[in-house]
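With one protein chain removed, the remaining protein chains of the complex are shown where they sit.
Just so it is clear, A, B and C label the chains in written order, and each chain counts residues from 1 on its own.
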Amino acid sequence: MSTHHFAPTVFYNTMGAHEPACRIRSGDTVVTSTIDARGDDKHLRAVGVRPNPMTGPFHVEEAEPGDTLAVRFDRLYPNRDSGWTANVLNHQVLEAELFASMAPRQIVGWDIDLAGGTTRLTDCPPELGGFRLPLAPFLGCFGTAPARREHIATASSAEHGGNMDYRRFTAGSTAYLPVFEPGALFFLGDGHAVQGDGEISGTGVETSFDVTFTVRVIKGRSIGWPRGEDDTWLFAIGNAKPLEMAVKHATSEMVRWLRDDYGLGDVAIGALLGQCVEYEVGNIYNPMYTMVCKLRKSMLAMIAGSEPDARREV
Amino acid sequence: MSTHHFAPTVFYNTMGAHEPACRIRSGDTVVTSTIDARGDDKHLRAVGVRPNPMTGPFHVEEAEPGDTLAVRFDRLYPNRDSGWTANVLNHQVLEAELFASMAPRQIVGWDIDLAGGTTRLTDCPPELGGFRLPLAPFLGCFGTAPARREHIATASSAEHGGNMDYRRFTAGSTAYLPVFEPGALFFLGDGHAVQGDGEISGTGVETSFDVTFTVRVIKGRSIGWPRGEDDTWLFAIGNAKPLEMAVKHATSEMVRWLRDDYGLGDVAIGALLGQCVEYEVGNIYNPMYTMVCKLRKSMLAMIAGSEPDARREV
Amino acid sequence: MSTHHFAPTVFYNTMGAHEPACRIRSGDTVVTSTIDARGDDKHLRAVGVRPNPMTGPFHVEEAEPGDTLAVRFDRLYPNRDSGWTANVLNHQVLEAELFASMAPRQIVGWDIDLAGGTTRLTDCPPELGGFRLPLAPFLGCFGTAPARREHIATASSAEHGGNMDYRRFTAGSTAYLPVFEPGALFFLGDGHAVQGDGEISGTGVETSFDVTFTVRVIKGRSIGWPRGEDDTWLFAIGNAKPLEMAVKHATSEMVRWLRDDYGLGDVAIGALLGQCVEYEVGNIYNPMYTMVCKLRKSMLAMIAGSEPDARREV
Partner (left out) sequence: MSTHHFAPTVFYNTMGAHEPACRIRSGDTVVTSTIDARGDDKHLRAVGVRPNPMTGPFHVEEAEPGDTLAVRFDRLYPNRDSGWTANVLNHQVLEAELFASMAPRQIVGWDIDLAGGTTRLTDCPPELGGFRLPLAPFLGCFGTAPARREHIATASSAEHGGNMDYRRFTAGSTAYLPVFEPGALFFLGDGHAVQGDGEISGTGVETSFDVTFTVRVIKGRSIGWPRGEDDTWLFAIGNAKPLEMAVKHATSEMVRWLRDDYGLGDVAIGALLGQCVEYEVGNIYNPMYTMVCKLRKSMLAMIAGSEPDARREV
């Protein structure tokens, strides 16, 4: 249960079986930092390059292929007072003719008030008046080394996680990731001070972060796709194209979760998800889109005997 | 500002330029009822047939092509103590192999506690234990006569509305619909006592409803796709396949709304929607899928001068 | 076995249960004409309106719901010396950025040499030099009244046929269409002097046609989607979005054809289609896309005992 202070110096643009940057053990906590999506650190020094340069990988001693890696984000927060976004919405979410009428794409700056916990466009269009957003910081991109010995660009995502841009991975949430390589090889980066659903301007408010996280290896449990939870929700994630395929992976992963850990049969799952499920769009911009299937923990608490079985407590 | 009490006897399975069932005026309120998706009324008498037999159409005197029809749902509530759903999830949201492993599809009953405001599977699988859901009643299917003289089955949806199965059209919400035919010809039905996102078992808890609604014609304002609002949200709807196309229509309609009624430019819209938008899945089951693009009204209130201009108050 | 000479005066823009324009019997031949996609006849008089005004419907005495209507196109040929197309490719087939760089869309004229059997842009860009295309005339849009009492715009397509824009429906081919309404109600129009796959400029060379066709009712045989054949090919058609769904309908319809009429089992079908199937894109422009699954008749002739059973000869 050590705490590691790790200051990154090398940043990868693919997730794969790269040389471990830091070796840790199940139960350990890491205090580290991430640079922004184009490679700028807290001092605005360009120390990495596009896309989404990653801190890591962290080699977790006990993790072997077929296990699951749980990562609790203990603290996630911007560590500088500026960020940036694209200025306009993407073609992925606009009718073709409307997109053709949009202003040309460029990068615009945002001021981040770290103490006050808000952010605002530096050159704010006058019609936005008092526009100022509460920070809701999360990591857009993290994951393990992928299956099949692939090295996957940190622009994209797959079963191993990656560039999901899902805004519910805030401090206090836990991510569950499949382990495909010895040591799992955990990568993280791409902090967003705030972002709407779908990352529909192609960016959140991109900035550098200080991050503290704690890992735990769940031995002998394999999952198909990333999962997560926070105080309110259980969620399962699909990363694919088209959006329907991402829905299918996310929903199927939730079904497997409810079958395996909660002992629910098809009809119970049909009733529970059919009448209570919620979906969120992680991203509809990256090479693979991200859909999230989520269920309130209170729904499970309502069910007698719904405690997940002991296996999950490993 | 009359109130009409209308007891339906004929039920249409397409929306189109059918004979008006009831003639009303802008500002009028209608007290009526709807039958369930397979045609059963409050006494469980089969008075209509699949799919989604509609009450209406209501001919609104002032409505002409190019106008918008606003429909406020004043009251929506089941009027009988039973409903039904399919028992398992659909192939549209499951990986092909997982779907192939599912129990065969059949219909199962639900008990509705009208006074207590909850519902529960009649033959509840034991592992669901104390499962009981609060009612969250809404209309799955409503709309106007479509464009291009089409008669569109009430299983489907398009610019005119239709079978959107979006659970935020509860009492207190207002729907905005384009007018393509003289009198608009408003249809409604397919009440769901409760439903998760996406209607992923192909059903909400299907039952008959008592409904009170009030119409208002907005002259000379045309919209591209259905819009809506409640106390918290503005939302715009796209009905299309694939899901990406539904996202494009919903987002583009929201962009037009913000441009036209709030005077926002591309960069303001890029910042506002890019960092604050939320999406919801209406349905991912029907012939056309429904995606909803929504924005908190509090975001607009934050912006100085963000009051929609007077035109919208017509 | 009568021959009817029918001169159309009313043109429908939806396929549906409209008043029959002409009553015929199974085995009869019809000599008629069609106007172009914007409503211009052989004299360039505007006698109909967009989209795709249809000649018909033809009521076929013996046809009842559940039957199949076979339509043999005996002769199909332009009846005037001009046509038109859009000038540029559509956004449906171009990357968003490339589409945004394209010249604005407008209509351009084509000269049709009826005797010589060729066509060419009237104002041909100089770099096209000796460009001149052989005519390959076919009907872009035809079908029966749809299922579920829908009236479907002739811009679109579904199980009943419609705006498929498939270039293999030339003279000599036979189309098979499902019958949903008494009399089938056959519509036809939207002649193209020539067209590439997919109708990717949104148009073939649009013009008016003289058409001769012969109908035959196949009693008690129902099909799911349009089928066709010519001297070389059997083909089955899916009309849907996204393109994958159109592939699924087309392939599934071919599988049903091979199972039911040729007695092939799953492994035989797997080998035959898996190693010999060909696909063509009917359209990737209209509200529903069209994919065609085709198989060479010579492949079936190679198989001993592959004659379709007697039922098909009805």
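What we mean here is this: a residue touches a chain if its C-beta (ideal position, glycine included) is under 8 Å from a C-beta of that chain, and two chains touch if they have at least 3 such contacts.
Fair warning: this is a prediction, and the values are worked out from it, not measured in the lab.
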Sole residue of C:Val88, C:Leu114, C:Ala147 or C:Ala171 that reaches the chain not shown, by the stated touch rule: C:Val88
Which of B:Met1, B:Ala100 or B:Ala115 contacts the chain that the document leaves out: B:Ala100
Hidden partner chain, residues of subunit B it touches: 91, 96-97, 99-100, 242
Interface residues of subunit C (partner: the chain not displayed): 85-89, 92-95, 98, 102-103, 108, 121, 124-125, 127-133, 194-201, 203-205, 242-244, 247-249, 251-252, 255-256, 262-281, 284, 302-306
Residues belonging to subunit A that touch the chain removed from view: 13-14, 16, 51, 148-153, 155, 240-242, 245
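One rule holds for everything that comes next: only the chains that are shown with their structure count from here on.
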Proportion of interface numbers common to subunit A and subunit C (over half same, under half different): same
For subunit A paired with subunit B, centre-to-centre distance based on mean C-alpha positions, whole Å: 32
Separation of mean Cα positions, subunit C and subunit B [Å, integer]: 35
Inter-chain centre distance, subunit A versus subunit C - centres from mean C-alpha coordinates, in Å: 48
Shared interface positions of subunit B, touching two or more other chains: 242
